[in-house]
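With one protein chain removed, the remaining protein chains of the complex are shown where they sit.
Showing subunit A:
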Amino acid sequence: MATIGNNNINAKLVLLGDMGAGKSSLVLRFVKGQFLEFQESTIGAAFFSQTLALNDATVKFEIWDTAGQERYHSLAPMYYRGAAAAIIVYDITSKDSFEKAKKWVLELQKQGNPSMVTALAGNKADLEDKRKVTLEEARAYADENGLFFMETSAKTAVNVNDIFYEIARRLPRAQPAQNPAGMVLSNTPAEQSKASACCS
């Protein structure tokens, strides 16, 4: 859950998606600015944190990176439980990974925290010549399901910071200062449907 103190927000974010889609690479790019051609597979789960400064708030992401193989699926709820945000990642060069992303979306809709901010990331956007999932297809799907969507590349860094910023912007905020005691969380993230799909 996003917890709020002044304008500091702590937000648990979980990455889900097929193995090899680039979840760990996205986190590594975001947190350390690195990309490893041979990023080792994730066993169990990994944890990272990174803070973003926005105009109105500072958001500290506590990021859970999970193992992608279906065999470990039963462990996933442990990580997305209580998450304020999720990035569901697929690989634009793999139809199959897109199908798996849809399953994750479904699962979060059913199981996840209802106010969770969910993003869909079509990763490996640098591999245009191997593309199997079109931008239009993915965007249409994202719109239908109220997700915001970007194509990203952990390799070239395109849209990586952007997707995290966008999530940060959409996280529920404390009401403005006139109501300091109230701490009312807005349950419907503003402008949810108008995904600013600023894809490369």
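In the analysis below, a contact is a pair of C-beta atoms (placed from the backbone, for glycine too) under 8 Å apart; a residue touches a chain by one contact, two chains touch by 3 or more; residues count from 1.
FYI, contacts and distances are computed from a predicted model.
**Student:** Can you pick, from "Multifunctional methyltransferase subunit trm112", "Adenylyltransferase and sulfurtransferase uba4", "Ubiquitin-conjugating enzyme E2 C" or "TBC1 domain family member 15", the UniProt name of the chain not shown?
**Tutor:** "TBC1 domain family member 15"
**Student:** With the full complex in mind, choose from A:E62, A:D126, A:D143 or A:D162 the residue touching the hidden chain.
**Tutor:** A:E62
**Student:** Would you write out the residues of subunit A that touch the absent chain, in ascending order?
**Tutor:** Subunit A touches the chain not shown through residues 12, 18-20, 38-41, 43-47, 62, 64, 67-78, 81, 99-100, 103, 106-107, 110-111.
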